[in-house]
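First the structure, which I've put down as structure tokens, then a few questions once you've had a look.
In this view, the complex is presented without one of its protein chains, the others remaining in place.
Moving on, here comes chain A:
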Amino acid sequence: MPFLGQDWRSPGWSWIKTEDGWKRFEYFNHKLGDNINELSLEELDNDKENVYVGDVCEVAAKKRKKDFFNNNTKSQFLFQERWIYVQKESTRERHGYCTLGEAFNRLDFSSAIQDVRRFNYVVNLLQLIAKSQLTSLSGAAQKNYFNVLEKIVRKVLDDHQNPRLIKALLNDLSSTLCILIREVGKSVLIGNINIWVCRLETILNWQQQLNNLQIPKQVSNGMTLSDLPLHMQNNILYKFSDACDIINLGQATPTLHMLSEDRHLWKKLCQFHFAEKQFCRHLILSEKGHVDWKLMFFTLQKYYPQKEQYGDTLQFCKHCSILFWNDSGHPCTANDPDSCLTPVSPQHFIDLFKF
């Protein structure tokens, strides 16, 4: 009697090749969609000699339905589980292929970058991978990585949102690639050296395009940023959590420069990124006896990491040891799913895959 389950002994799935790599797909007949559950096993089970027990029935039924409707296929949809199991400790047993590269494939970063809440998160993740984990990616993961990277570059070239983030990523990536290519033979580099050289050329090309960002000329003669009243311009300065943005905006007009030097603005920035205890250790006073908050910020950021803030991050379920996006969910077996969740920072994501 064949055993039908979801491990390596199961019948397997059908696969289709897409630009994002191989994806699993299932036949689906949407006319009968809602009625599928109503069809009984007896109707499908032509071979009455087979006897199935327990929840194996459901899996068997799925397979039978799939075969049964094979000839009635009206449409297909791409099916992919958007979560990945993370190995807790190093054991011989494997529940699935779970390396960093595989996580990268399964968690669908292509669509994540279109979501403004996840964009920074994905870019920071790519940056960390570029710094230290490139050699651990499989061939498919590498292709996927560069695919996502290309989508990001196209997006930024198109909507001009936050180019500095991408430029930093490409910088790190090109330095790492230069080192790896130079040391070919000494370090483990998966893939033909020519592919890597080609990728490096593409990156250099992208960097050039980003440095010459073509911002369309504003035709309207309406209001612009410098026409806003002072406290409105100030309001916008207070929205930045990155000191670079404050400095750069301050170099745009003399008015903005004056506003960007405001002590209170830098005080708020210090309070946002660092703790009170850290202030005391590095207190800097100006000649008049006031605290020089701008100087303090730059001193503090030398010693302590700045606060990382993301709109939406990957979640890790401690109970099932599964990594997933909030809206895709995962097959949780805990009694109280919400209590097991922790958000995962980009560094934490990398660490999860180090045994």
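Structural remarks
The rule we apply is simple: a residue touches a chain if its C-beta (ideal position, glycine included) is under 8 Å from a C-beta of that chain, and two chains touch if they have at least 3 such contacts; residues count from 1.
Please note the rule applied: contacts and distances are computed from a predicted model.
According to UniProt, the chain absent from the figure is "S-phase kinase-associated protein 1", selected among "Alkyl transferase", "Superoxide dismutase", "S-phase kinase-associated protein 1" or "Spermatogenesis-defective protein 39 homolog".
Within the whole complex, the absent chain has one touching residue among A:132, A:226 or A:326, and that is A:226.
Contact with the omitted chain, checked across A:147, A:248 or A:345, is made by A:248. Within the whole complex, the absent chain has one touching residue among A:99, A:162 or A:202, and that is A:162. Hidden from this view is one chain, which touches chain A at 116-117, 119-120, 160-165, 213, 215, 217-218, 220-229, 232, 235-236, 238-242, 245, 247-254, 257, 268, 272, 295, 298-299, 301-303, 309-311.
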